[in-house]
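A single protein chain has been removed from this complex, and every other one stays in its place.
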Amino acid sequence: MNEELRNKLEYAHRILHMEGLAEDASRGHITARSEDGRVYIKPWGVGFEDVTAQEFQGLDLDMNLLEGEGRVHSELHLHVEIYRRRPEVHSIAHVHPFYSILLSSVFKGKIHVLSQHGVHFAGKIPFHQSAELVTSKKLGEKLARILGDRPVVVMKNHGITVVGKSIEEAVILSMHFEKAAKDHLLATTFGKPSGIPVAMAKKLSVNNYNPAQVKMMWDYYCKKFDRKES
Amino acid sequence: MNEELRNKLEYAHRILHMEGLAEDASRGHITARSEDGRVYIKPWGVGFEDVTAQEFQGLDLDMNLLEGEGRVHSELHLHVEIYRRRPEVHSIAHVHPFYSILLSSVFKGKIHVLSQHGVHFAGKIPFHQSAELVTSKKLGEKLARILGDRPVVVMKNHGITVVGKSIEEAVILSMHFEKAAKDHLLATTFGKPSGIPVAMAKKLSVNNYNPAQVKMMWDYYCKKFDRKES
Amino acid sequence: MNEELRNKLEYAHRILHMEGLAEDASRGHITARSEDGRVYIKPWGVGFEDVTAQEFQGLDLDMNLLEGEGRVHSELHLHVEIYRRRPEVHSIAHVHPFYSILLSSVFKGKIHVLSQHGVHFAGKIPFHQSAELVTSKKLGEKLARILGDRPVVVMKNHGITVVGKSIEEAVILSMHFEKAAKDHLLATTFGKPSGIPVAMAKKLSVNNYNPAQVKMMWDYYCKKFDRKES
Partner (left out) sequence: MNEELRNKLEYAHRILHMEGLAEDASRGHITARSEDGRVYIKPWGVGFEDVTAQEFQGLDLDMNLLEGEGRVHSELHLHVEIYRRRPEVHSIAHVHPFYSILLSSVFKGKIHVLSQHGVHFAGKIPFHQSAELVTSKKLGEKLARILGDRPVVVMKNHGITVVGKSIEEAVILSMHFEKAAKDHLLATTFGKPSGIPVAMAKKLSVNNYNPAQVKMMWDYYCKKFDRKES
């Protein structure tokens, strides 16, 4: 079922791996919610660079396994509790990117928006202040509450969780947040950085993530991956 | 028309991509002006690593499309307003390189000239203090005025625009500015850097960018690209 | 003899090389102790990316060569003196990774545990404060005493020595320590980092290095190496 979503979800894992957001064995997971309300996730122990479209497990929001097999990631709670509260969200990426994690260790609730990569993250950013894995319904609920209606939550000494209206958006926002975190951290070692004001950032964000732009960026990364493999 | 220019412009995109100045989907554009006064630019949505010689659009300075097809980059204004004011300029690169953008967030109007890469940028460097895209004639005119008669303008939280007498020069100066920005920023974290005095920098610059040197460097990067592809 | 161990030890060298912990000619060595009490080590002068399973030398704890040929690494003393004191240890990696060495030059006995990579190294970390090579029984005994019952000893201006119950564990802990050192050092340039408290780190460590996790991570790196080579 949901073949198109499965294919797209495979590309999502390949792209985040190619771009260095899931480089080693502590990899995280990307999920997608289908039109018929199922959540798809890769089985535990399968890498971002290995998982294939047909392997994704399909579950309902109560984590009953309806499609696929294998051990289920214990952090699936993180995903279902967000899907429950955010009907417009159709994809969630939970990853442990290098600069995002360093940011989380010195985080004060905001980043300097220093380039186009940060415009979607202007203003206050939710912060989950524990490194504990999100392996229970209760912890999933807590994370979902902290996230609220925002696109990303920074998880202290752990990583990030990024949500999108589509797989494409969740993947692109994940990459952009990691780039924005790197910009922010390095710039602070170079001086007192001056960023894009919140009002202009919001205006640029509307333009940068309109459907045509998101499709253009997604196609770019799919093509880059295909070229690398050939 | 203008086959030789088109071929060179294809290499220009490939080289800046290979050297990491156009690594992701937020790519910028390089244009060239032909002897017959046409401006050539890649179509919107086509990547630096994909665009081919025959795809470039040819337009006049009023942005009438004379050759080619597809959506035109809305920032073409940036190019035509510079070409209008700088008859000696035959190529312009507008890119968003990592260190140049970080520099723009802490910029104070000058860089320490710490190696050969910076000698052409000694002294005051024009600074455009807005992250807004240059998508109107008015904004294009403003940027061109700020650039004045200089080789580069730093665009806050956005990137750089670099001009050259030829495609070769615009490409090489773009790479050198990014390297000079990196030198400048990192050196400030290592101590109080001492650079090349302006007078000596100007003297070195004359030597480094004479026609034989520019040709040697351009040939080097073309060869490097060809080797990588084979 | 001990074919399985030899094959695993070959992968161990390949993996640490692939991951950048043994990049140049100053390479270090990984040893393993077999069930019958022999210590296996690569011959002097053979690289991490070259050594093959059948080349490993087998020695007893008094460094008598029982299997193989070639010059024996003079730092074997470091390994045998640890094996003598730590019956549960079956593998030791002595390497010179970039960030671990920089850490050793500014080390104050602890690291901030900023991500999952550091949880096994929470609390006080043994520190060997001399750059001298460990080329005698006396120096080996000294290092073993400093290590005590811990997983890693930081060696000033020199590198690290990491021990594991298995080859898999020694290899994975070596990579994780280097990542943890990088996290720690970079974060200190970005602000005042806040890490995982010792009690939670210990809890996470138990989970992260249980046999299923260690096997999953080891299989991941073996697969990554095989894919790279094919």
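All chains are identified by letter, namely A, B and C, in their written order; residue positions are counted from 1 within each chain.
Just so we're on the same page, a residue touches a chain if its C-beta (ideal position, glycine included) is under 8 Å from a C-beta of that chain, and two chains touch if they have at least 3 such contacts.
Here the structure is a predicted model, which means the values were calculated and not measured.
The undisplayed chain touches these shown chains across the complete complex, B, C.
Considering the full assembly, C:I101 is the residue among C:I82, C:I101, C:L139 or C:M217 that touches the omitted chain. Touching the missing chain, out of B:M1, B:L65 or B:M200, is residue B:M200. Per the touch definition above, the residue from C:M1, C:A131 or C:A212 contacting the chain not shown is C:A131. Although one chain is not shown, part of chain C still touches it, namely residues 24-26, 45, 47, 49-50, 96, 101-103, 105-106, 131-133, 156-158, 185, 188-189. On the side of chain B, the interface with the absent chain consists of residues 112-117, 175, 179, 183, 186-187, 189-196, 200, 204, 207, 216-217, 220-221, 223-224, 227, using the contact rule stated above.
The rule is short, and it goes like this: only the chains that are shown with their structure count from here on.
Contact with both chain B and chain C is made by A.
Relative orientation of chain A and chain B, expressed as the C-alpha superposition rotation angle, is 90° to the nearest 5. For the pair chain A and chain C, the fraction of shared interface numbers is less than half, so the two copies use mostly different residues to meet.
Chain centroids computed from C-alpha atoms place A closest to the centre of all protein C-alpha atoms shown.
Averaging Cα coordinates per chain places chain B and chain C 47 Å apart.
Note on chain placement: the centre of chain A and the centre of chain C lie 33 Å apart, centres being C-alpha means.
Residue positions of chain B touching 2 or more other chains: 189.
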